[in-house]
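Of the protein chains in this complex, one is absent; all others appear in place.
Order of writing sets the labels: A and B. Residues in every chain begin at 1.
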Amino acid sequence: MASIPEELHYTETHEWVKSLGGGEYMMGLTDYAQDQMGEIVMVEFPALEEFAAGDVFGSLEAVKTAEDFYAPFDGKIVRVNETLEDEPALINEDAYGKGWLIVVSTDDSSGFDKLKTAAEYATFIGE
Amino acid sequence: MLDEIGVDSFEDLLKPIPDEYMLKGELSLPPALSELELQRDMAVITSRDTGADHICFLGGGAYDHFVPSAIDHILLRSEFFTAYTPYQAEVSQGTLHAIFEYQTMISRLTGMEMANASVYDGATAAAEACLMALRVTRKNRILIAGSMNPRWARVIRTYLDREGFEINEIPFLENGLLDLDAASSLTEGGAAALLVQYPDYFGLIQDIEPMAELIHSAGGLLIAAADPVALPLLRSPGDAGADIVVGEGQSMGLPLSYGGPFAGFMSSKLKYARKMPGRIIGRTVDRAGETGYVLTLQTREQHIRREKATSNICTNQALMALANAVYLSLTGEQGFREISTQCFQKSHYLYSGLIGIEGVEPVFGNTPFFREFTLRFPVSSVEILQKLAEMSILAGLPLQELGEGVMLITATEKRTKEEMDAYINAVASICDVEVSR
Partner (left out) sequence: MKTVFSMSSSGRMGVSLPALDVPPSAELPEGLERESGSIGLPEVTEGQVMRHFIELSNANYHVDKGMYPLGSCTMKYNPRQNEDIARMPGLAGLHPLSPDAMAQGTLELMHRLSGYLCEITGFEAITLQPAAGAQGEFCGLMLITSYHRDRGEGHRNEVLMPDSAHGTNPATSTLAGCKVIGVSSNDRGEVDPEDLRRKVGPNTAAFMLTNPNTLGLFESKIGELTSIVHEAGGLNYMDGANMNALLGVARPGDMGFDVCHLNLHKTFGTPHGGGGPGSGPVACISDLERYLPDSIVSKDSDGRYFLQKPDRSFGRLLAFHGNVGVLYRAYAYIRTLGADGLCEVTENALINANYLKEKLKGIFELPFDDGPCMHEFVLSGDRQLEKGVKTLDIAKRLLDYGFHAPTIYFPLIVHEAMMIEPTETEGIEDLDSFIAAMESIAREVEEKPHLVTDAPVNTPVLRLDEVAAVKELCIVEPRVEE
């Protein structure tokens, strides 16, 4: 069973999103998705500073799979987890902690509110 | 077997095909031949390839070099030529290990840090390199030397023929060398890459370091399309500042075969490995800690990344890359340098003899060249070609675009003094008649 923390929000593309307050949100890859991908060997972060919902943020690479991660709503990039560039496997080891990917900011919180709850995400992945 | 399948006849297996799409009647093909009849048929057909037994001074992207016998004996091993792509690494160590060595040799020859496992030919390697530079730099413009092989330039234009990409050509000067002032102004506003041939289409040798500086200051990469046979003698493109090096592997142990199968090589700096197209072999260990080889960085490729892959290439030219590796092993450090030296010296011998004839002029003055040079004859190219063909000599490649009587002439290590003297004497007598006329 994949871990799906109650307090987080989720996307259909398997990102988790946590509100940090002040319009800032932290994002990462869900435990379920990291398990499906296998050991992650590379993280590539976006070159863009501003983005629209659905834009590709960057990509994650395992040995036999590569997945893009997507912007859940319009906003700006605040910071990225540069540690992952040297230690991408942190995503596998600690998907909701040290393996966070990116912090973004947005003026409009309605995008965040539309994301899935833990229960909805669990149903979505069939657990 | 039909019983086991549970059908009465083969026709029952064709039921999924709607009747209207079944072929009515038989394919119209010539009757089947036995092996012996086929050999007879082929002997007749290939006897009409009269060019094959001519003494070859023709180059322009394919060269008549010596091919040591050992190569074909290795290529004819079932273990290599009837094997599939090495996706099941545990039973493909032969191919994987050999191509790893190929990658190493190509990297060293070009002065780069890595190489891929081959692409279709030198021209597609150049085109893929341009696409790679566009990916790396996220810019949209490529500068191509005007002295690039025109066939390669056509392939590049075809591969880049889509919205958003732009190609500019850098002109060359009267001496054949690239116009650096023009290149400099073309780099304004930034460009993804500058692609230069080294030596160029006309055989001319130009220092590429100033071009590297130019394009680097514009935020782009230098792509060198290098002639591998020149590289034992010439400063490596990597040393001169190239970021990607591509080229045609035919000169390293492959027969002319009317243009294929050849093999394109691609090498680059290590930091661009994830933007490289095609297969890459990597070294690793097995469960017991023994060294082994696998296809690596596969997430770049079409079977995983699909529409976001670095290229659509799947099948490459693996067996030809193997031939290159065997060739470079056989010739080695010294032999390959000797072959390079002989190409250099012999082409200069022929060149000196020809420009000693009244009316024969070098097109690009005394610009240094390698293996291949461009001359203007006082008579038409057609006349030169015809007269020399009577002596079973393929005299060279007419370059109509540079004017009447201009030809690109090549001398590899295979050409003898005797053959070259015959060439010189024949041209002398043609020109002599012309002068006295």
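The definition used in the following text is that a residue touches a chain if its C-beta (ideal position, glycine included) is under 8 Å from a C-beta of that chain, and two chains touch if they have at least 3 such contacts.
Treat the numbers as computed from the prediction; the structure is a model and nothing was measured.
Visitor: Let's see if you follow the contact definition: name the visible chains touching the chain that is missing.
Guide: Per the contact definition above, the missing chain touches A, B.
Visitor: Thinking of the whole complex, not just what is shown, which of B:185, B:217 or B:345 touches the missing chain?
Guide: For the chain that is not drawn, the touching residue is B:345.
Visitor: Which of these, B:108, B:216 or B:269, touches the one chain of the complex that we don't see?
Guide: Once the missing chain is taken into account, the touching residue is B:108.
Visitor: Determine and list the subunit A residues touching the chain excluded from the picture.
Guide: For subunit A, the residues touching the absent chain are 38-39, 41-42, 61, 63-64.
One rule holds for everything that comes next: only the chains that are shown with their structure count from here on.
Visitor: Roughly how far is subunit A from subunit B, going centre to centre by Cα mean, in whole Å?
Guide: 45
Visitor: Could you pull out which subunit B residues touch subunit A in their complex?
Guide: Touch residues, subunit B against subunit A: 138, 274, 298-299, 304-305, 308.
Visitor: Under the definition above, what is the set of subunit A residues touching subunit B in their complex?
Guide: Result: residues 42, 47, 61-66, 68 of subunit A touch subunit B.
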